[in-house]
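A single protein chain has been omitted from the complex, and every remaining protein chain is retained in its original position.
Read from first to last, the chains carry the letters A, B, C, D, E, F, G, H and I; within each, the first residue is number 1.
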Amino acid sequence: MADKKKKAAKAEAERVYTDEHAASGLDTALPAIECWPNQYSSNDYWIEVTTPEFTSVCPRTGLPDQGTITIRYIPDKLCLELKSLKMYWLAYRNLGIFQENAVNRILEDCIKACAPREIVVSGEFTPRGGVYSTITANYSRRRK
Amino acid sequence: MADKKKKAAKAEAERVYTDEHAASGLDTALPAIECWPNQYSSNDYWIEVTTPEFTSVCPRTGLPDQGTITIRYIPDKLCLELKSLKMYWLAYRNLGIFQENAVNRILEDCIKACAPREIVVSGEFTPRGGVYSTITANYSRRRK
Amino acid sequence: MADKKKKAAKAEAERVYTDEHAASGLDTALPAIECWPNQYSSNDYWIEVTTPEFTSVCPRTGLPDQGTITIRYIPDKLCLELKSLKMYWLAYRNLGIFQENAVNRILEDCIKACAPREIVVSGEFTPRGGVYSTITANYSRRRK
Amino acid sequence: MADKKKKAAKAEAERVYTDEHAASGLDTALPAIECWPNQYSSNDYWIEVTTPEFTSVCPRTGLPDQGTITIRYIPDKLCLELKSLKMYWLAYRNLGIFQENAVNRILEDCIKACAPREIVVSGEFTPRGGVYSTITANYSRRRK
Amino acid sequence: MADKKKKAAKAEAERVYTDEHAASGLDTALPAIECWPNQYSSNDYWIEVTTPEFTSVCPRTGLPDQGTITIRYIPDKLCLELKSLKMYWLAYRNLGIFQENAVNRILEDCIKACAPREIVVSGEFTPRGGVYSTITANYSRRRK
Amino acid sequence: MADKKKKAAKAEAERVYTDEHAASGLDTALPAIECWPNQYSSNDYWIEVTTPEFTSVCPRTGLPDQGTITIRYIPDKLCLELKSLKMYWLAYRNLGIFQENAVNRILEDCIKACAPREIVVSGEFTPRGGVYSTITANYSRRRK
Amino acid sequence: MADKKKKAAKAEAERVYTDEHAASGLDTALPAIECWPNQYSSNDYWIEVTTPEFTSVCPRTGLPDQGTITIRYIPDKLCLELKSLKMYWLAYRNLGIFQENAVNRILEDCIKACAPREIVVSGEFTPRGGVYSTITANYSRRRK
Amino acid sequence: MADKKKKAAKAEAERVYTDEHAASGLDTALPAIECWPNQYSSNDYWIEVTTPEFTSVCPRTGLPDQGTITIRYIPDKLCLELKSLKMYWLAYRNLGIFQENAVNRILEDCIKACAPREIVVSGEFTPRGGVYSTITANYSRRRK
Amino acid sequence: MADKKKKAAKAEAERVYTDEHAASGLDTALPAIECWPNQYSSNDYWIEVTTPEFTSVCPRTGLPDQGTITIRYIPDKLCLELKSLKMYWLAYRNLGIFQENAVNRILEDCIKACAPREIVVSGEFTPRGGVYSTITANYSRRRK
Partner (left out) sequence: MADKKKKAAKAEAERVYTDEHAASGLDTALPAIECWPNQYSSNDYWIEVTTPEFTSVCPRTGLPDQGTITIRYIPDKLCLELKSLKMYWLAYRNLGIFQENAVNRILEDCIKACAPREIVVSGEFTPRGGVYSTITANYSRRRK
C-alpha cells in the first residue's frame, strides 16, 4: 500500500504537462486565411489540401514537432485561398502548441474563415521516442 | 487594435485571387466530347477513365498546374468516347482556370455529353509550395 | 456561330466509333466455360479469379488492348472451372471488341455458365495515349 | 448446329474435374485444433491469424498449391491455440484438396474447435497459368 | 473410436497452454498512465497513438514477442499523456503475458486512465513459426 | 542400377523440348524496324525503350507467354523509330518462339536495323507453374 | 522476293519521321539559364535537380509528351539557378522536339550555362502506345 | 570460472546440429534436370529462373522451410529446361536438408546438368523465430 | 539582335540570387557538435545518421526549406554524439542559407568536429515549384 502511495506521489511529481502547457498557443494571433467565392456552390464537392511540411514547437520540451496536415471540406460560399493558408501554417513554425491543440485550432480557424458545410482536419506527426501520433477532428454544419 | 487593423489592410492589399481569376476559363469554348451507344444499358456498371497527364494554367501566376484527372460514371444511353475525351482534356493545356473550377467544369461537360446515371470527377494535383490539393465533385441523376 | 457549326461538322467527320465498332465481338462464339459442383453451397462464400494477362483487339484501330480481368462471385450450385475459364479468356486474344463490351460479355457468359448468387467482373486496362480505363459490372440474383 | 454439338462433345471429353476430384480431402482426418480459455469474453474482440506458407496438393494434377490463409474471428469461450493450429495447417502439405474446399473446410474445423461468435477464413493462392484465385468464407453465430 | 480416444489423450498430453499461462500478467501492477485536460472536449475528435516497438514475453516459451500497438480514441475530459504512456508500455518488456491478453489489458488500463468516449486498441505481432497474429479490441461508452 | 536406367529412359520419353521447338521462330520474316538519323552522334548517350505488353506463343504448349521487353542502346548513326518498333513487337503476338530465343532475336534484329555502339535487350516474363524467367543479352561493337 | 520488295516499299511509304521532324526544336531560342557563384568549388560535389512535370510536343503528331527530367552535375565556378532553370523548362511546353533531342539539348544548354566538371541529364517519359522511353546523356570535362 | 565451465557444458549438451543433420539430403537421388540446345551460344547472355514456392524440410525439427530460389547463369551449349527444373525442385518438398546445403546442392546439380559458363544460385527463406536467412553460392568456369 | 540584348537585360534585371544570398549563413556561429571516443578505431566501419526533419530558410524568399540530411562517415578517434548533432541541426531552423551551402557547411563542421577518415553528406529536399533538388558532398582524408 505504502508502495502504491509512493508510486502515485512520484508519478505526480513527474507530471509532465502543466496547465500552461495544455493551453499554450490557443489564443495567439495568427495570420488571416483568405477566401475566394466558390463558383460551384449549387453542388456539394470536396476540396482536400495537404502539407507534409507542417512544423510547430512542443511547449513542454521546446523541441520542434513535424507532421502532415490535411484539410478536407465541402465549401459553401467560400473556398480557402491556398497562398494565405500556407502563410497561416508557416505561423506555427515557432509557436509552442500541443499537436492535439494545433489540429483543433486549425479546424476552428478554417470554420471561421470559410464557414464550410463539412470539414475534417487531421495531423499525422513523425515519431518521438518510438511513438507516432495522429489527430483527426471534424465539423458538420448540418449535423450540428 | 491598430495592429489588427493594419494587418487586415495589408492582407486586403495582398489578396491574391481577383473575381476575374475566380471566373477564368469557365466559359471558354472547348472541343466536344463524343459518345457512342452503350451496348449494355439494361444493367448499371461503372466506367473509370484516368489521365495522369492533365495540365492547365493558373490564372493568377500564369504557371502550369499538373495533375491526375479521374472520371467514374455509370453510363445510361451513351459512353464517353476516349479519343475525343483526350482532345477535350488537351484543350486545358494553355487555358487559365483554377483547379477547383477545372474539376467542376469537367463534371458539367461530361454530364452534358453523355447524361450519365452517376458520375464522380476528381483531380489530384502535384504540390505547389509544399501544398498538395485534390478536388472531388459528383452528380447523381437519381438523387437529384 | 458559323464557327460553332464548322466545329460540329468537323467533329462529326472525325467520329471515331461506328455502330459496327460498337457491336463488334458481342455475338462471336467463344469456348464454353466448364463448371464443377460446389461442395459448400449451404453457405455463401466468395471466389475471386484474376488474370493480369487478358488481351483483346480494339475493333477501331486493330491494335491489341491489354489488361487485368477480375471475377468475384458467390457460387450457387456450380463453381467456374479454372482451366476452361483460361481457355475462354484466351479466345479474346484475336477478337475485335471494345473494353467496355468485353467486361460486360464476360459477366454475361459467367452468369450463363454457373448461375451465381452474386457476381462482379472488372477489367483494368493499360494506358493508351496517356489514358487508363477500368470497367466494373455486376449482377445479383437476389436484387434482380 | 453439328458444330455446336461437336464442340459440346469435345468439351465434355476434356472435362477436367471429376466428382472424385471435387470431393477429395473433405473427409480426411486431420490433427485437432487445441483451444485455451478466452480471458476477455465479456467483450467482443477480433483475433487475426495468418500464414503465408500454406501448401496443399491439387487432386487433379498432383502438383502443389501455395497460398496465404487468414483466419479472423471473435472468440466466445475459447481462443485457437497457435501451435496446434500450425500443426493442423501442416497436415494439408501432402493432402489432395481443391483450394475452394480447403478454405471451407478450415472454416468448419475452426467452428468445431472454438465455436466463435464470428469468423472469416480466406485463402489467397499463387498464380497457375497466369490465373490467381482467392476464396473467402465466413460464419456468424448471430445471423444464423 | 479407440483411435479417437487415443488422439484426444495424446492431444491432452500435448496441451501447450496451461491455466497459469492463460492468466499470466493480467494482474501485475504497471506504471500509471498520466492524463492532461482535453482543451476541445465540446467536439468529438480522434487521437491515434502508435508504437512499432512494443515487446513482451511469451509466458509459455519465455521468448520475447514483438509488435506494433495502436490506440485510437475519442477523448472526453482527459487525453493520454504520451511520455507516461511510453513508460507504461516499457513495463511490458520483461512481463510474461499472451498477446491477446496484452491487447485487452492495454484497452482496460486506458479506459481506467482517461475514460474515453470511444477507444480501439490493436496489436500486430511479428511472425512466429510462419504465423502472424493481430488482435483488435474496442470499447464504446455510448453503446455500452 | 536398373532403376537408374529406367529413370533415364522415362526422362528421355518425357523430353519436352524437341529440336523443332528449339528453332521455332528464329527465321520467320518480321516487319522491318525503321530508323531516323541521330542528331547527337558526337556524344555517347543511352536510349531505353520498354514495353510491358510483349506477348508471344510457346512453341511447345501453344499457350501465350507474356512479359516486359527492354532495349537499352547507345545509338551510332541511327535511332530506332518507336512506331515501327512497336509494329515489329506486335508481330510476335502469334509467333511460336521460346522466350530465350525471342530476346536474342530482338537483339540481333536491332543490331541489323541501327548498328548501335552498345545494346542490351532483356525480357522479364510472367510466371508459369510458379516459375519466373528473365533473359538478358547484350552486344558491344567496341569489345567485339 | 516480290513480296519483300513490296514490303520494303510499303514501309518506306509509311516512314513516320522526316528530316524536319528529326531537327525540330534544335535551334529554337530558349530563355537563358542563370547561374550563381559556387561557394564550395574547392571540393567536387554533386547537385541533382529533378522535375516530374516536364512536357513538350511531339513534332510528328502534335501531341504532348510528358516526363521526368533529372540533371546531376558537379559544379565548377557556377551553380544552375533553379528559378531560371524552371523558366527554361517551361519554354518546352509548346515546343515541337523529339524526346531524344530534348534531353541532349538540355545537356548542351546546361554545359553552356555553367561549364560543369561532370553532368548527366536524363528524361523518363510516360508511355505512348504501351511503350516507355528513357534517354540519358552525359558529359565529362575531364574525360573529354 | 566454475560458472563458465558449467555454461560451456550446458551449451555442449544443447548442441542442436548433429553431423547427421549437417549431411542430411546431400546424397539423396533427385530427378534429372533436362536441357535443350542453346541457339545463341556464340554470345554470352544471362538466364534467370526464380521460384518463390520452394519448400524443403528441416532435418533437425522436421518442420518445413519455405523460400525463394533464384538461378542466374550464362549458358554454354545447353539451357536448363524449365519443366524438368520444376520437377527437380518439387523433389525437395519432403526432403530433410539444411537451407545452406540445399542452395549448394542446387548449384552443383545445375552445373552437372548444363555446364554453364557462369552460375549463381540463391535462396531467400521466410523467417523462423524472427530470424531471416539468405544463402548465395556461385561458380565460374573461367575463374576456376 | 536588339531582341537578344533586351532579353539579356531583362534577364539580368530579374537575377534572383545576389552575392549576399549566395554567402548567407556560411559564417553564422552554430552550436558545437560533441564527440565521444571511438571504441573500435582499429577497424574501419561506417556510421550513418539521418534526419528527415531538417529545415532551414531560403535567404532569397524567406520561406522555409525542408529536407532529409544524411551523414555517412568512417570514424577515426571520435564519433559524432547524436544529441549534440541534433541540436546543431536545430540551429538551421531559422537560418537563411541555400541548400547547396547547408550541405557543404554540415560537411565542413563534421570534419572539424570529429576528423573522420571518410565522410559523405547529402540533403534531399522537398519540391518547390515542381522542382526537387538533392546535394551530395564528400571528403576523404586518404585521397586528399
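Worth a mention:
Quick note on the criterion: a residue touches a chain if its C-beta (ideal position, glycine included) is under 8 Å from a C-beta of that chain, and two chains touch if they have at least 3 such contacts.
Small disclaimer: the values here were computed from a predicted structure and weren't measured.
Taking the complete complex into account, residues 4, 7-8, 11, 14-17, 19, 21-23, 26, 100-101, 103-104, 107, 128-139 of chain H touch the chain not shown. Seen from chain I, the chain kept out of the figure touches residues 29, 31-32, 34, 36-40, 43, 45-53, 79, 81-86. Within chain A, the residues in touch with the undisplayed chain are 63, 66, 126-130.
Keep in mind that, in the parts below, only the chains that are shown with their structure count from here on.
Annotation: F-G is the more contact-rich of the chain pairs F-G and D-H, by number of C-beta pairs in contact. The pair B-G is the one among B-G, B-C or F-G whose contacts match those of C-F for more than half of the residue pairs. Counting partner chains per residue, chain C has residues 52-53, 63, 66, 126, 128-130 touching two or more of them.
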